[in-house]
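Handing you this structure, nothing more for now.
All protein chains but one are shown in place.
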C-alpha cells in the first residue's frame, strides 16, 4: 500500500504480514488460496443474513452484531493480505473504481433504480 | 468508522455514502442485500483464479492484474458500505480479530501448518 | 454415481466426463478448481437476486427466469463434475444428509423457526 505509511490500513497490512511470517504461512498465501479464504469468510457473513428479512438485517441483536462484525473483520483481513501479495493499493483501487461507477451510473439516470450494471449498457 | 476522520477508509466511507444518497440507493442497501453483493464480487475474484496454478496466481499478466485490482476494489467498496450500515469500525474490528487469532494460533504451535481453525480445538 | 445407470444424473455425469475428455480439460478439473468454479456460478445466481425483494424473487419475469435456470444448470454441472472426480454419489449423499437433518431438526421442535443449526445445539 503505497503512500500512506501512517494509514490504518497500512498498519493492518504490516501487522498481518508479520503474523504470517511468524507462522511460516506465506507458503499457503498464494493469491489463489487467499481468494478462496476470502470468499469462505464472505459466505459466513451471508449465512448470518440468509433467513432474515431485510428489516431484521438492519436491526441485529447485540450478540449477532458482534459476530457479524468479526466476519467483516475476517473479510477485511484477507482482502488486505491479498492486496499485499498482489501489490495492489486498496484505497487507490477503490477510488479508481468509484470514479468509474460515477461515470457508469450517472445519478440523473439511475436514481432509485438498482438494476444490474449490464442492464444499462 | 469511529475515530479517524483523517483516515483513508473514512474518506471512502463518506464518498460511498454520498454516492448512494445521490442515487437514492440506500433503500436497496440493507445489510442482507449488501452481503449478497459483496459475495458476488468475491466470486468474480475467485473466477479469475479458478483455472490457474498457484504459481500463475502469483504472477498475473498486467491486464489480468488490473482486472483483479478492480475486483478487490469492489469487495472493499461493499465491505465499507456494509460496515457503515451496521455501524462497525473496520479497523477496530480487524485489530480485535487479529488479537483473537494471535491467541488461537500461537506461532510456536502452528508454524508451517495451515489446518483449519476448528482442527486445533 | 453408483447404482442407477439408467438415472438422469448418471447420464449427465457421463456426458460431462466426455465433454471434458474431448477438450482435454481433466487436467484443470481438480476438486480444488471445481469447487472454485462451482462457487463462482453460485455467485452469479446470487447476483440475480441481490437487489430484489423476497416477493420479487418469487415472481421473476420470463427472461430473468431463463437466465436463472441457466445458472442453476451451471451449478448442477459443476456439482456433478466434482462428485464424479471425488467418487461421491450425489443421490446417496443427499439422502444421508436429509436423514441427518431429520434428526437434527425434529419437526415438533423447529416448526416455523429458521434459526441456524448451531443455535439449536
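In this document, chain identifiers A, B and C correspond to the written order of the chains, with residue numbering beginning at 1 in each.
One rule holds for everything that comes next: a residue touches a chain if its C-beta (ideal position, glycine included) is under 8 Å from a C-beta of that chain, and two chains touch if they have at least 3 such contacts.
Keep in mind that what you see is a predicted model, and the values were worked out from it rather than measured.
Per the definition of touch given earlier, which of A:43, A:60 or A:73 contacts the omitted chain?
A:43
Taking the full complex into account, what residues of chain A touch the chain not shown?
Touch with the absent chain occurs at residues 28, 33, 36-37, 39-40, 42-44, 46-47, 49-51.
In the full complex, which residues of chain C touch the absent chain?
Here the touching residues of chain C are 4, 7-9, 12, 15-16, 19, 22-25, 27-28, 30-33, 35-36, 38-39, 42-43, 45-46, 48-49, 52-55, 57-58, 60, 65, 68-70, 72-77, 79-80, 82-83, 85-86, 88, 90-91, 93-98, 100-102, 105, 107, 110-112, 114.
At which residues does chain B meet the chain that is not included here?
35-36, 39, 43, 46-48, 51, 53-54, 114-116
Going forward, only the chains that are shown with their structure count from here on.
When the centre of a chain is set as the mean of its C-alpha atoms, what distance in Å lies between chain A and chain B?
2
By the touch rule stated above, which residues of chain B touch at least two different other chains?
28, 33, 36, 39, 42-43, 46, 49
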